[in-house]
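Only a single protein chain was left out; the remaining protein chains are all shown in position.
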Amino acid sequence: MKALTFTLRETPPERLDLSPLTPEKLASVDKREIGKIRLGMSKRGLTVSDLFKVSGSDLKTIVFEGGSERFDRVGTGLVDGTIRVVGDVGAQAGRQMRAGLITIEGNAGPHAGSCMRGGRLEIMGNAGDHLGGPLAGELAGMNGGVMIVRGRAGAFAGDRMRRGVAAVLKGCGEYAGGRMIAGTLVVTGGVGRLPGYLMRRGSILLDRAPQELSPSFVECGAPDSSFAAVMDRYLVADGILKRPLLGKAPGKFGGDNAVFGTGEILFRR
Amino acid sequence: MQRLMVNGVAIDDTFAEAFGMRATAIIITGPNRKWARQAAISMTGFATSVIGCGCEAAIDVELPASQTPDGRPGCRVMIFAVSTDELQKQLQNRLGQCVLTSPGSACFADLKGTADLKLGSALRYFGDGWQVSKKFGGRHYWRVPVMDGEFLCEATTGLTKEAVGGGNLLLLAESNAQALAAAEAAVAAIEKVPGAIMPFPGGVVRSGSKVGGKYKGMTASTNDAFAPTLRGVVKSELGPDINAALEIVIDGQTSDAVAAAMKAGLGAVTKLGPAKGASRISAGNYGGKLGKFHYHLKDLLP
Amino acid sequence: MAVAWIGDRDVPVAQAAKHAAGLLVSSLSPVFSFDTDVHGTRAAIALAERVGAAYDHIGGEALARETALFTDRGGMFIAPGETRRRADVVVIAGSLPAHHHEFVGKLASTIPDLGGGASRQFFLIGAETRAAYLSKVKPTRLAVTGSDVGGTLAAVRAQCAGRAVAEPVSNFERFAKALAEAKFPVFLFCGQSLDLPGLEMLQGLIADINRKSRASALHLPASESGWGSTLASTWMTGFPMRTGFGRGMPELDSWRFDVARMLAAGEADLHLWVSAKTSVSVAKGVSTIALTKGKKPVAGAAVTISIGEPGVDRDAVAWSSRIGTLAAVKAQAATDLPDAASVLRLIAEHLPDGKALPC
């Protein structure tokens, strides 16, 4: 069976909510009805057939040929199968996904991987602010799974993260790992100001020493670390990084001492 | 009793009788081979027999740096006990007293089993609130701060109920020196078998036992039928040319591992031949009534 | 005097309203931004529902941060009256916009009369703070070398909890002593100079203090009209500002319905602007309906209707930081300029179903 493919006709004139186009949501939709699903989020309310040419029928493999920064909520709540976007996406890609694989070949907007619980989200380009972060009112962000941004991420990467591994390969903005509850945020290429601000637990792993740290983080020595060795091997083996990240004896800042001081920023010395 | 002859070594037509056990395996690594081994040896010390030690344990194989999870030299250690609870207790105590304490050590699970035994999950409280839980790549670790950095320990390891304890070989020789040479040859061969350990000192036991004894409370007492100094006064298993007998006891992750180990031992001892080593090989059993696993020597010959 | 225009042409208000209604109906993605009183807000939100619009406060960034403190964390807050009567230690976290200086100045010239505090000490958190309006009370500055207000707040909180910091807070001993002796310390804050992490850090510090003694925070909003609109929006739709009705039901999304972003990204085709205080700059390719106080049409706007300023031209209901709640405000110099709510209702009457707004 050929992948269920949505080929974008032209740049969408409004923001789209693509959350209905996941394997499990489409499983209960009659194939002839797919074209009638409303995606547009303004009054215009464009439908699938207004926007896409649909081909293929393998629900477990969904492909968007062509993307846009107006593609919001791609792969929301995915529990199985794969979704690939050949292009950019907007906000909340992979939000609350539980399993499966989402690949974004272009850039992603804010809140990519918001509250994801499992599976793998891979963004080949850049991601916006609040990578993995919760929406208004929610108390925990990324809660499991693996998220990889091969480009840059904006501010608040890993906001309120609770579990899982998020990796940003070309650096990110301020407050990386802010309000972290637990989990692991990997950043190569540098972080902006005040990483780990208000983090309760969790690990921020860096390929270099952070620049602007909150004074509530304190230096904590650099003994040999088996953890660093195991993590380095995992990151390479899982195809997240090409080279080991931390090395044999990474440096450590402990914090945020404004909270409990049980989080850490580890970095290659 | 009929005997087969292999390279001049008489093989009794008998069998080793063994029992089902609970077992687990972990990998202990250290900053170098010496300290990886030291932690493993300490952990498996005083673990010769469940009768007096609560468990039976030993290094299974040594692992080069390239084969361990953290890229440092390590040892695969196996530990056997008669119940899950006892196994957990022994694992926890030994890990806490011998591995946590050993410089630069780390500890990883190395068995996928039907149930989990706590490793780091039991020791984490040593961290007094500063311990760190990490989950990635499908595995869960605890990191406990210690004086030389952190003790990294996987949260749990697997338990197998398919393990077998009590595989054995009895090596009978004309002299003590020949018996010992045969035993060493057997141990060297069996050490190479994955999934099988020999819990006694150096892999060898000289105080083979029988069930019960004349004194109240003794669950086991000396195996008088194989004791050369009693040859004249008890119903002995020993012929006139035998002056020393040594036993190799084998615990295996599976029944196949026990058989493979015994086969390797038999091969090494028969290859050594009666002039340098054992002139006869037997095995211990209880008439087949107690243990579910029977390893007939004749089936395991090289 | 002309008060309504279609393009540059002055027309009767009803005609302008009818034209505006037509534009709203044909718009596929209308956005509203406003800076008005509670009744203007109510009418604007009711109209937004009818035409499927998204709405935001004008310059709503600081307001969004203050809102996020409430949606994401909550906290401990105190009324301004209680602050005046009880606060024996006043801590200003970050800087405060000028419209709060008078109130804080009053705090500086009075002492507590409830709770047993005998005097009032002032502290400033953040090295950048220059509080000329407090010069009389000689505030003590709490700062950390090389850190901004966010870093300083973190260090203050860590030190208060007895935990280590990389760089100590200046005058901390004095602050610790003041806190230990205080009956009721109050921290004044505003979303204009603190970002969300800073606002959360401050609330964390207050929560820590309240384990053993009392303290609270006085919210001095970046925009009083913005906070009033937030309250009205919340009771009307269940959500604060930056809510949209594009799909019929209200949806809150502080990123998606950031109206300035929507205009910049070309997501809106119509902009309804409501403010008697400031004038709109018309975005390219967006038809603009300007409800603003002026004698001339707004350049580039499709429709301009002149409205009275709440509390100046017209009686109004507005949030007041003086009392920490909504207040009825009498017009200072009443004029016959219509208020925003009346004009919005007039526009609604020209929508196809012709029904009156529920507000």
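Read from first to last, the chains carry the letters A, B and C; within each, the first residue is number 1.
What we mean here is this: a residue touches a chain if its C-beta (ideal position, glycine included) is under 8 Å from a C-beta of that chain, and two chains touch if they have at least 3 such contacts.
Convention: contacts and distances are computed from a predicted model.
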| item | value |
| --- | --- |
| Choices "Dihydroxyacetone kinase subunit DhaL", "Multicomponent Na+:H+ antiporter subunit G", "Molybdopterin synthase sulfur carrier subunit" or "Formylmethanofuran dehydrogenase subunit A" - which one is the UniProt name of the chain not shown | "Formylmethanofuran dehydrogenase subunit A" |
| Displayed chains contacted by the hidden chain, counting the whole assembly | A, C |
| Which residue of C:30, C:240, C:297 or C:338 touches the chain not shown here | C:240 |
| For subunit C, the residues touching the chain missing from this view | 38-39, 42, 45-46, 49-50, 67, 70-79, 81-82, 84-86, 106, 110, 113-116, 183-184, 210, 213-214, 216, 230-232, 234-240, 247-252, 315, 317, 320, 322-328, 341, 357-359 |
| Hidden partner chain, residues of subunit A it touches | 135-139 |
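Just so we're on the same page, only the chains that are shown with their structure count from here on.
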| item | value |
| --- | --- |
| Category of the chain touch graph - line, ring, star, complete, other | line |
| Rounded Å distance, subunit A centre to subunit C centre (Cα mean) | 32 |
| Centroid distance [mean C-alpha coordinates] between subunit C and subunit B, Å | 73 |
| Euclidean distance of C-alpha centroids - subunit A vs subunit B, Å | 48 |
| Multi-partner residues of subunit A (at least 2 other chains) | none |
| Multi-partner residues of subunit C (each touching 2 or more other chains) | none |
| Footprint of subunit A on subunit C - complex, ascending | 27-30, 51-52, 68, 71-72, 144, 146-147, 150-155, 157-158, 161, 163-167, 197, 200-201, 204-205, 244, 246-247, 252-256, 267 |
| Complex interface listing, subunit A residues touching subunit B | 163-165, 182, 184, 201, 203, 223-227, 229-231, 233-234, 237-238, 262, 264 |
| Touching residues (chain side subunit A, partner subunit C) in the complex | 13-15, 41-45, 70, 72, 91, 110-111, 129, 134-137, 139, 175, 178-179, 194, 197-198, 213-219, 256-259, 261 |
